[in-house]
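Take a look at the structure set out below.
Apart from one protein chain that is not included, each protein chain of the complex appears where it belongs.
As written, the chain order gives the labels A and B, with residue 1 at the start of each chain.
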Amino acid sequence: MSIHPGTAAKTSALDSRPGAPDPKARRRSPTRVNPALYLFPLPAVAITAFFLVMPTLQAFQYAVTDWNGFSAAFNYVGMDNFIRAFTKDSLFTNALTNNLKFVLLVVVAQTVFSLLLALLLTKNSRGSILLRALFFFPTILSSVSVAFIWKFIYDPNFGLANSVLGAVGLESLQGSYLGNNVQALYWVAMTQVWFHAGQMMVVFIAGLQAIPRELYEAAEMDGAGKWQQFKSITWPFVAPATSIVVAYTTVQSFKAFDLILGIAGNPPKASLDILSTRIYSTFANSEFGYAAAQSIIFMAMIALVTWLQRRLLRLTPKGE
Amino acid sequence: MSQISRRQALSVLGAIGFGATAAACAGPGGSTAPGGSAGAVAPSAGNITGKVSFAHWRGEDKVVFDELIKRFAALHQGVEVAQDISTSNDYNAQALQKLRGGSIGDAFATFRGSQFNNFTQAGIYTDLKDSKAASNYQPGLLAAGKSGSSQLGLPYQVVFPMPMANVDLFDKAGADTAPKDWRAFLAMCEKLAASGVIPISWPGGDVGNGGQLFNCMIANNAPVDDMCAQIEQGKLKCTDDWFLKMLGQYKDLVPYLQPNATGTAVEPAQNLFSQGKAAMLATGSYHIAAVRGLGAKFPIELVFPNTSTGGNAKYEGVYNATFILGVNAASKNQAAAAAWIDFLSEPENAAYYANQTAQHVSVDKVDYTNPDLKRLSPWLGKKTALAARFQFQNLDVRNAVEASATAVISGTSPEQAAEAAQKIVDERL
Partner (left out) sequence: MFSSITRRGILAIYAVIIIVPLTVVGFGSFKSTQELFEGPFSLPQSLSPANYAEVIGGQDLGSSFMNSVIVTAISVPLTLFLASLAGYAVSRLRGFMSWGIFGFLVLGMAIPAQANMVPLYVLFGRLGLLDSLTGLVVANVVSSLPIAVFILGGFMRTLPKELFEASSIDGTGPWRTYVSIALPLSAPSVAAAAIFLFVIHWNELLYPLLFIQSPSHRTLPLALLSFQGEFQTNYPLLFAGVILASLPVVVAYVFLQRYFVAGITAGASKG
């Protein structure tokens, strides 16, 4: 399994990993471990092997067939499914492009915006605490609920967005939102940010609150401006939180399946089709083999993007 | 907690016991479902008892079916019918997977076209050729449920996927509800617009409903009647002149649609119509009940966007025979399921369904008493084309071809839109 340089490892920044060699433990004389202890992880290991690892491996097996999901007969087609996905299926490449664009949009917008909110709400004043609770709130809703709320906002005839624009005399800005194929993805990205920015804000606040106040006081005495302080104190301290936020947002927006289905219907139109919805459509079209091949590309894509991000973030010097 | 049976719990444990390796050997194939289309057989006979699952997508008909179920249960002791309703989009995408196992859908409905064909290939139907039900239908309307010599399904509804018109608004604007050709149609729209209403409300944000207009637009433009099948097979192309001409006519419609039409969902489109803000609703007669439910009191007529020139059109409208009833070959309760279909197909019960839901049916000798149905009944005798979009077998192809029309309405040139659609069709030849 070469597919996980990403998610499992990406959090090492904040977290000590169990099982990793611990100098203190090594120093101690090894106490005998009760053999019964080996039974404890067994149920978890068994169901993970059976329901997670095995189906994932089988996906590779299916991916080289043209199985339709119901007939007993199928053919081995080698790499044809993969070749088809990349060279002969513009619906798939369209979904891939949309997905990468969506991830990029959401990662940038959500990270910047949630950091901004966190900076504004770092202090534990009563007002800040209340607003934090409010901004966090959308996170607990189901994607389908969020999708419905925003579908109504974006409705061009009766929806909130155009009503508000009309009420303040900005009719010229009224649009058809999801109906505009060029913009639709941006509007859904905005919904995704509304949905999860509060969650990422909390991660940033935790990072910001760990910064000793004295550093700012010292900087102030040295006559450093606010921007200078942000650059030389705040940013280095929130860098670990940033890598967490970026990594999590990436995976989350790759999988925005529920939101897209809720907001765009099933199947979504081409301008809102992303990888997970395309895989689902292929599956629903009874092309099981081809859907499995698409899944593998999807997995590889997530791994690749996560890996690239780690490389990029590591390049950011910590204590500039 | 009754849903979690012990048997299932045991099967999980048992499966874990066997270990991952054993199961990993089992590759694709080896399905649990009945396979192949090696000829459907009649539903098995037996006692009409037990629970029948009736799978369909018409949530708005639930109450009417409930009443029919009550009447059906009164005739046969110990029989129960439960409705398993999905939305039409989900039904289109998932019904095949769901019904194959036989856990739901002893009796079921299918869409005409690709879904019917997929079901046929998967061997889900039984043959209703010799059923009591089949003899009750108008023979001409049974074709959509035929495969070879077998009558696999019975198309229950006749719908007219044409724009509905608010006759009051038409009268006020002095517009004619029966334009003879495209120029007359546009002139009619112009009159409506001049009278201060939106001529056409079109749910362009909804693939399923927005695409109904396609049926009208293509009917008189295409050189053959099986144009969509031929597009899918590559014999006709979206880049052909006749198709481009149709897209050009879509472009003519833009000034007469509500603003931002491509982002409009169904319900808002219906509301524009029912509130009297729009003179037409470009979906179909299947929305009459919904529109009445939203408070529309005005008389409703159907209008055919006649795309021909000079008034010698081949067709005066479009219709669709759909909601194809079938009995599931995987069902363990075929006798009762078949009896339920027989019951629905009796003229008296079909009439109840029709009048309550404002849908015409293909059952013969039905007495329409619903005022809307009465008003629209002349359409049953007109020269109408069978709705073309259901010829598509592949949903990706259908969506791509229909999306070309939506693209034109949102400003893409017909040529570009056609090329984009044709590219996707070509990839799936």
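Simple rule for what comes next: contacts are C-beta pairs under 8 Å (C-beta built on N, C-alpha and C of every residue); 3 or more make two chains touch, one makes a residue touch a chain.
If you're wondering where the values come from, they're calculated on a predicted model, not measured in any experiment.
The chain omitted from view is touched by exactly one of B:136, B:151, B:166 or B:209, namely B:209.
Per the touch definition above, the residue from A:117, A:238 or A:272 contacting the chain not shown is A:117.
When the omitted chain is restored, the residue from A:82, A:194 or A:237 that touches it is A:194.
Residues 1, 3-4, 6-8, 11, 14-20, 25, 28, 30-31, 33-34, 36-38, 40-41, 43-45, 47-48, 51-56, 58-59, 61-62, 69, 116-117, 119-121, 131-145, 148-153, 158-160, 163, 194, 199-200, 202-203, 206, 226-227, 229-230, 241, 244-245, 248, 251, 254-255, 257-258, 261-262, 265-266, 275-276, 279-280, 283, 288, 291-292, 295-296, 298-299, 302-303 of chain A touch the missing chain (whole complex, contact as defined above).
Mapped onto chain B, contacts with the missing chain fall at residues 1, 3-5, 7-9, 11-12, 15, 23, 26, 28, 32, 53, 57-60, 62, 82, 84-90, 94, 97-98, 101, 103-104, 206, 208-209, 265-268, 271, 275, 286-287, 290, 294-295.
FYI, only the chains that are shown with their structure count from here on.
In this assembly, the C-alpha centroid of chain A lies 37 Å from the C-alpha centroid of chain B.
The residues of chain A lying in touch with chain B in their complex are 46-47, 49-50, 53-54, 57-58, 61-62, 65, 67, 69-74, 88-91, 151, 154-158, 162, 174-181, 265-267, 269-270, 281, 284-286, 288-289.
For chain B in complex with chain A, the touching residues are 15-16, 19-20, 23-24, 27-31, 33, 35-36, 89-90, 93-94, 96-97, 100, 118, 122, 204-207, 258-265, 268-269, 271-272, 394-396, 399-400, 403, 406-407, 410, 423-424, 427.
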